[in-house]
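This is the structure I want to talk about, given as structure tokens.
With one protein chain withheld, the remaining protein chains of the complex are depicted in position.
Think of it as A, B and C in the order they're written, each chain with its own count starting at 1.
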Amino acid sequence: MTEIPANNPVGDFLRANLPAPWAAIGNGLIAVAALAGLVTVTAIFLIWLERKVCAHFQARLGPTRVGPFGLLQPIADAIKLLMKENVKPRGVDALAYFLAPLLPITGSFLVLAVIPFGPTLQVVDLQAGVVYVVAVSGLGILGILIGGWGSNNKYSLLGSMRSGAQLFSYELSMVLCMLLIVMGSGTASLREIVLSQQGPFWHWWIIKMPLAGVAAFVLFMVSSTAELNRGPLDLSEAESELTGGFHTEYTGISFSMFFLAEFVNMFASAGLGATLFLGGFLPVQLGYAPVDHALAMLPGVCWFFAKTYSLIFLYMWFRWTFPRLRIDHLLSLEWKFLLPASMANMLLGATLVAFRWIIP
Amino acid sequence: MEALKTSAPALPPGFSLRETRADGSQEYFLNMGPQHPSTHGVLKLVVRLDGETVVEVVPHLGFIHRAIEKMGENETFVQYIHLTDRMDYLSSHINNLGVCMAIEKAMGIGVPERGEYIRVLVSELQRIQSHLLWWGAFGMDLGAVSAFLYGFKEREKITQLFEELCGARLTMNFFRPGGSNADVPEGFIGKVKELLEEMKFSLDEFDTLISKNMIIRERCFGVGRLSRERAANYGCSGPVGRASGVDFDVRRDDPYSIYDRFKFEVPLGSNGDCLDRYLVRIAEMRQSVRILEQVVAAFPEGQYRSKEKASYKVPAGSYFSAVETARGMFGTYFVSDNSFKPYRVKSRSPNFSNLSALNEMAQGGKIADLVAILSTLDLIIPDIDR
Amino acid sequence: MSEETPKPDATPEVKPAEAKPAAPPPPPPVTYPRSAGVTMAAAPKASLSRFLGDAFGLFKGMNVTMRYFRKPSRIVTREYPENRGTLKMSERFRGQVVMPHDEKNEHTCTACTLCEKACPNGSISILTTKNLASKRVLGAFVYRLSSCTLCNLCIEACPFDAIRMGHGFEMATFTRDPLDLILNKTEGR
Partner (left out) sequence: MGLMGGSPLTGPGPEGIQPGPDGGFPPLPETGGLTNAVDWVVGWARSNSLWPLVFGTSCCAIEMMATGASHNDWARFGLEVARASPRQADLIILAGTIVEKMGSRLITLYEQMPGPKYVIAMGACTISGGPFYYDSYSVVKGADRLIPVDVYVPGCPPRPEALLYGVMKLQELIKKGAWRNSLIPRPINHAPFKDEMSETAREWEAKEKLKQEGMKEAQEKFKAENPDFKGVVIKRVAAPKFDEVARVVRPARGLPPAEILALLKTFFPTLGVYNLPEPDAAKLAALGPEYVLDLTVPKEDYLPLISLLRDDARFKLDFLIELTAVDWKDRFEVIVHLLSTEKGHKVFLRCALPHDAHPELPSLTDLFSAANWHEREAWDFFGIRFTGHPDLRRLFLDDDFPGHPLRKDFEDPSRVVKRPY
């Protein structure tokens, strides 16, 4: 296993030229600004991508008239949402109502902090990275619950209660899938999980751990779709049933926060999947040296984004193909199928790890 | 208008708003509609819920009640045809046909051979068109948005054919007593033939995407059941009735136009649930394709309408005609006092009776089931409210 | 087959008026019981093979959407404002009522009010005037597009072919008033 240094030139420059506390603060500020930029650009790009991809799945064109290929469409939407009247409906719990939209976006922002975008591009590499991700992503659920409750609307309440039941239960199987990788790689740091997958592509955890890896990946994709509130598991919004679910009463900028968080979450979740199962920022290696060298020429960031966006495409493909599940089917799917399956998968993985039946 | 007032929804007797049970839990009411994506228009449902389980559904009608029957009393018989376009606008050709048949019955007007063929051709195209739209809307209600667009995409082909035929896409006003107001345009039959071939392919695609989808089957099987006896008692006709086993199709059992010349089957359901209603409609589209194939194979030459009457003064009496629209039995009842305008006109709308069975179907299900049931009822609210 | 049939506006050959044709014999009565409807098969029972088949069916469904995604040639969108130049309505399209005028700016309306009577919505007002020769002629053909349902009854009623259905559809306005039109450019003859 080759060591890849974690230092990046910006950090090195700061440390060399500033006293220690200032260097840390400067480093942090630059990281936050970069993340904020990433969040905005990603969200806007994803909104455009979703609309285009969805259109092409449906034999139509999607946005074309605003900017080239409709690329400016989400920007127009964003400006409009910012300029829209912000209404506080009668009877809402003002604190909960206005606090709620901030939580999901904060949650996804914090998740992005530990994701290694490239060999030297990571805000912070926590030793308990996986645990941190699980903990922080709960903020989003909290936001939805508070927002649904604070809206004083029956549809919102139904939507948020649904999402409470849904998200808490799907979190279980998602965590179990992540634990499998932690078990295999022997570390909870996301950077080190990536580094444990070096080598040709069969060293990625999806294949490295025979059978259990693929199973875990499928389970992860299903449960993260539910975590993301995306179709076919978007029960908390369920437009045809609950008009808008938890965000029925939200307007303008508060609504755009939910809207933004949905897409940033998708990015974070897909990034997590790529990190855990598909070798993160590591280049695709086919085990044939000349090709491998050529592939390794591309920087790690590109590989990370390529892998992440393929997973995002998968999410979109699910959404624009499948009908929505019913709430009781959704819960029985989790408790009667996914959870037992991921537990069995854990056992299988533990056996594989214990007996070293892992692709070397 | 000064008469505009918000009136509190009246609740039926024995319908209290709060009911606290021993464990402190309560039932509550949810107003679905009049502006709600799954009510397909402006239907209002007052739903009594226990958690997410539906205890009772009370439909409130009249949000699109346009007084068509009153207006019919002040319009001539022929003018009334165009009002029926706006009732069940997805079966507008068939509605027109129903009115024309009542006038023909009253005045003894015959229809030439080619006219009859045009009538069957157009009616069946209309039925497919309506079912395609329903299929899309069904997919959308259950969360499969792409299905909605595929359904519309296929429907658009028929809509374009209709535009070529009569110049309108939705409100046709095409049939007249004694035939239709125009002949089929050149090359129309060839286009219908092409369409039928495409249709078979699309129907298979629909099956793969939705009919065989596990989620759909799970969500529809055993949901919203209605027995044969209850369905007949509620006056459910069309696919809704037939899915419950009410073996009645006006085209076969009280044949009008020349439906008795064509071979087709009437698909029946055995469970009367949402899945059966879904499958019956899909099977009906295939049967309509079958009828259309027979129609285009034997499309005759000749005049498309009989001699036009100078005026339509209907002799005194009452006249009833029934046709099978995409939703069931559409009846037209004219009472005439020997004048140019009907004394009273009543349109029996299939949706009206089909919807009345909703409460019985939805009880005990979830909100999502209610949406599935509404969707498989295939409601056109202006047809209910008239 | 249908290609040789006359167009609706062409005049077909006038056949000599015959005596009322004898009524054809009624079709033979269908006796009950009739052919029964076909009951469809109920859903099969739950089994592992069915479950696997169903799960496979999900992938087949994904294949359907993917087929659309893969083939941009299946995109059917007509780009309306861009295709304005090539957009052609079908011949019978009913967009709005128009009154054709000849090169001398004259129309063929005689103010007979048949269309006014045929209109179910009161969208047409025929306003007459007297011309120099004291003859009653058309003064203004008021056509309220705001309430017109494009039902074609006025065009069918017109014995002089003075009004037709036009193909224009770009008629959106900011106020209601421009939707009340006067169709004739000159007084009647």
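In the analysis below, a residue touches a chain if its C-beta (ideal position, glycine included) is under 8 Å from a C-beta of that chain, and two chains touch if they have at least 3 such contacts.
A quick note: this is a predicted structure, and the numbers were derived from the prediction, not measured.
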| item | value |
| --- | --- |
| Displayed chains contacting the withheld chain | A, B, C |
| Touching residue (missing chain; options B:F29, B:F63 or B:F221) | B:F63 |
| Per the touch definition above, residue among C:S73, C:N105 or C:S134 touching the missing chain | C:S134 |
| Interface with the undisplayed chain - residues on subunit B | 1-7, 10, 12-13, 34-37, 41-42, 61-67, 69-71, 73-74, 82-83, 85-86, 89-90, 104-105, 108-112, 133, 148-149, 152-153, 156, 159, 169-171, 178-179, 230, 232-235, 237, 246-248, 253-256, 260, 303, 305-308, 317-318, 320, 322, 329, 331, 333, 335, 343-344, 346, 348, 352-353, 356-357, 381-382, 385 |
| On subunit C, residues whose C-beta touches the chain left out of the figure | 6, 8, 10-12, 14-15, 18, 20-24, 26-27, 29-30, 32, 34, 75-81, 87, 95-96, 108, 110, 116-117, 120-122, 125, 127, 129-130, 132-135, 139-140, 142, 144-151, 159-161, 169-182, 189 |
| Hidden partner interface residues of subunit A, rising order | 51, 55, 58-66, 70, 72-73, 75-81, 83-87, 89, 239-240, 243-244, 247-252, 255 |
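By definition in this document, only the chains that are shown with their structure count from here on.
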| item | value |
| --- | --- |
| Chain contact graph, described as a line, ring, star, complete graph or other shape | complete |
| Relative to subunit B, chain with the most remote C-alpha centre | A |
| Chain pair with the higher count of C-beta pairs in contact (A-B, A-C) | A-B |
| Innermost chain by mean C-alpha position | B |
| Rounded Å distance between subunit B and subunit C, as computed from the means of their C-alpha atoms | 20 |
| Distance from subunit C to subunit A - Cα centre to Cα centre, in angstrom | 51 |
| Distance between the centres, which are taken as Cα means, of subunit B and subunit A, whole angstrom | 45 |
| Overlap residues in subunit B, where contacts from two or more other chains coincide | 146, 153, 209-210, 213, 215 |
| Where subunit C touches two or more other chains at once, by residue number | 58, 61, 64-65, 68, 76 |
| Residue ranges of subunit C touching subunit A (in the complex, touch as defined) | 58, 61-62, 64-66, 68-69, 72, 74-77, 79 |
| For the subunit A and subunit C complex, residues of the former touching the latter | 53, 56-61, 64, 317-318, 320-322 |
| Sites on subunit C touched by subunit B in the complex | 1-8, 12, 27, 30, 34-40, 42-43, 54-55, 57-58, 60-61, 63-65, 68, 76, 89-94, 118, 120, 149-153, 156, 165 |
